[in-house]
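Removed from the display is one protein chain of the complex; every other protein chain stays in position.
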Amino acid sequence: MFKDMTIVRIYLRETDRGFHKGLLKEMMSILHDEHKVHGVTVFRGIAGFGRHGDVTSADLLRLNVKLPLILEFFDDPDTVEAAIQALGDRVPPGHLVQWTVSCKI
Amino acid sequence: MFKDMTIVRIYLRETDRGFHKGLLKEMMSILHDEHKVHGVTVFRGIAGFGRHGDVTSADLLRLNVKLPLILEFFDDPDTVEAAIQALGDRVPPGHLVQWTVSCKI
Partner (left out) sequence: MFKDMTIVRIYLRETDRGFHKGLLKEMMSILHDEHKVHGVTVFRGIAGFGRHGDVTSADLLRLNVKLPLILEFFDDPDTVEAAIQALGDRVPPGHLVQWTVSCKI
């Protein structure tokens, strides 16, 4: 059986490792402790560029330079909507996308 | 020219590295040998939490702790439906999502 759910991706970047690590932890804590959202995963890209056009990339000798971080989660539409509202301004404009998926339950 | 296809994401976790490595291999073998599914990719997240709320994360000194694994593939809707049926109970409820994409052919 399948059920409609909403999947969310939030695009961050490690411009200032400390800052974003803190921001990421804060957002994960909101999703986890307050909203008990399902299926939260954080991915790190190996290269990318953002709105301001600065290219970043990783190689084996520079493991921690300014890499893209993607925070992804999915849950039923109401839970997702409440979670996005709780994240508020922590997510910069244009950095959050969502779409409907069919989840096997 | 574009054609409708279905993309699937399955969310696993390395709670027991041996077990999930085995499960992942078994599922990849089903997708690969039996269903010849297109575009199979496995990603490892750097942090996440699941239904039971235990947060996991990786840093440079703990490369192999309980990280999220995502198995992703896409193909035409019929092939995907058959592949999902073949995977059966290997996928826990609520851990598989799918949606329609437009594939450039």
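Every chain is named by a letter (A and B) in the order it is written, and numbering of its residues begins at 1.
Simple rule for what comes next: a contact is a pair of C-beta atoms (placed from the backbone, for glycine too) under 8 Å apart; a residue touches a chain by one contact, two chains touch by 3 or more.
Predicted, not measured: the structure shown is a model, and the values here were computed from it.
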*Provide the residue numbers of chain A that touch the chain removed from this figure.*
11, 43, 45-51, 53, 55, 57, 60, 68, 70, 84, 91, 93-99
*asked:* Considering the whole complex, not just the chains shown, which residues of chain B touch the missing one?
replied: 2, 5, 7, 24, 28, 32, 36, 38-44, 63, 69, 74, 99-105
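Here is the rule we use: only the chains that are shown with their structure count from here on.
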*asked:* Can you compute the centre-to-centre distance for chain A and chain B, using the mean CA position of each chain? Integer Å is fine.
replied: 18
